[in-house]
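One protein chain is absent from this view; the other protein chains keep their places.
Moving on, here comes chain A:
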Amino acid sequence: MRSIMFPAALGLALAAPALADPDPADWPSVLAEARGQTVYWHAWGGATATNDFIRWAGDAVEDRFGVRVEHVKLADTADAVSRVLAEKTAGRDAGGAVDLIWINGANFAAMKQAGLLFGPWAEDLPNWAFVDVEGKPAVTADFTVPTEGLEAPWAMAQVVFYHDTARLPDPPRTMPALLDWAAANPGRFTYPQPPDFLGTTFLKQALYGLVDDPAVLQQPAEAVDYAAVTAPLWAFLDDLTPHLWRQGRAWPQTGPRQLQLMADGEIDLAISFSPGEASTAIANGQLPDTVRTYVLDGGTIGNASFVAIPYNATAKAGAMVLADFLLSPEAQARAQDPGVLGYGTVLAMEKLSPEDRARFEALELGIATLSPDQLGPALPEPHPSWMTRIEADWQARFGVAR
């Protein structure tokens, strides 16, 4: 009975040596070092479509580059940030548990500020050459915070709303119209409870629809009259909340929860940060095929998803190889396929070879997905300080209402 006490993992992990960091500019040596490494990719595991995509990407880099990928499924991205922080607290500056994090916004800002990231490396990746740096400013400014090569983009997202045309054929296209519709149809709309990022995004989207001059949102909230700018938002929410699902006394805890609520017929309208999510959900049988998406008049917020490498990651070379693969036209085209993920690409079509461009042109976007023209230009994310303050104020006003 005693011989089966300890698995080898404990001993092995203790013996891991600290190596010099790989140099991303010397790509062949990165590839050589990466072979045989295992990359622990910490990524939110709440959506089955993304889990399937990550498994596919992991199989592909193992086949081609000999890099094994373990998807550590997080309920919250900040769990990985916590882990890196705990390691720094304990003085573990090498051999950390996290190799790659799916990250953006406040998590990135916090890690960058605390010096928890490895790099710069992202702009040295071979596939960086295809990235649409000029046309998509969000790939180098994450919620206005400059990425400085500390994270590599891999997907574009833009806010859309989806509605079941069988119950709601003509959805509201402005925030005031949304309020009128909700008042006339109580209990048929809700949004994820902040601090869920999608819930906070709804608040920011509402703010965009209600402020006079959206340009102030690009400055830190401390630099402007925060109370005056947000006053219309709180008035709007005070009016809206009693007409929400469950009278605003309970909230879905995440974005994908709304899919189930709509499939159950509990709500008629929901917000999403992925233009292809509804089509993907229809393909999976999670939503009826009468669901369609649309954007608000005046545009919706867009941002990019990134991957970053912690300063103490064990498999930095492997993590870079995986990040580079995610930027490849092959992976990007697959991610854009609504049958897979339906995420927007970060690449510039004109920088691609004709064969690679053909991969994108061949995609059927899906019955509920808007074309790039229909999506329209994305509004830039406000400075992260807005998110933090609006989130805190929302919680004080609506999050503890008992």
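By our rule, a residue touches a chain if its C-beta (ideal position, glycine included) is under 8 Å from a C-beta of that chain, and two chains touch if they have at least 3 such contacts; residues count from 1.
One rule holds in what follows: contacts and distances are computed from a predicted model.
Asks: Pick from "Putative thiamine transport system permease protein", "ATPase", "Monovalent cation/H(+) antiporter subunit G" or "Succinate dehydrogenase flavoprotein subunit" the UniProt protein name of the chain that isn't shown here.
Replies: Listed in its UniProt record, the absent chain's protein name reads "Putative thiamine transport system permease protein".
Asks: Among A:136, A:163, A:204 or A:257, which one touches the chain that has been omitted from the display?
Replies: A:257
Asks: Of the residues A:149, A:195 or A:214, which one touches the chain left out of the display?
Replies: Spelled out, the listed residue whose C-beta touches the missing chain is A:195.
Asks: Can you work out which residue in A:114, A:228 or A:358 touches the chain that's missing from view?
Replies: A:114
Asks: Of A:57, A:106 or A:363, which residue touches the hidden chain?
Replies: A:106
Asks: Counting contacts across the full complex, list the positions on chain A that touch the omitted chain.
Replies: Touch with the absent chain occurs at residues 1-2, 4-7, 9-11, 13-14, 40, 42, 45-48, 51-52, 55, 70, 72-83, 85-92, 95, 97-98, 106-107, 109-110, 114, 167, 186-187, 193, 195, 245-247, 249-254, 256-261, 263-266, 285-286, 288, 388, 395-396, 398-402.
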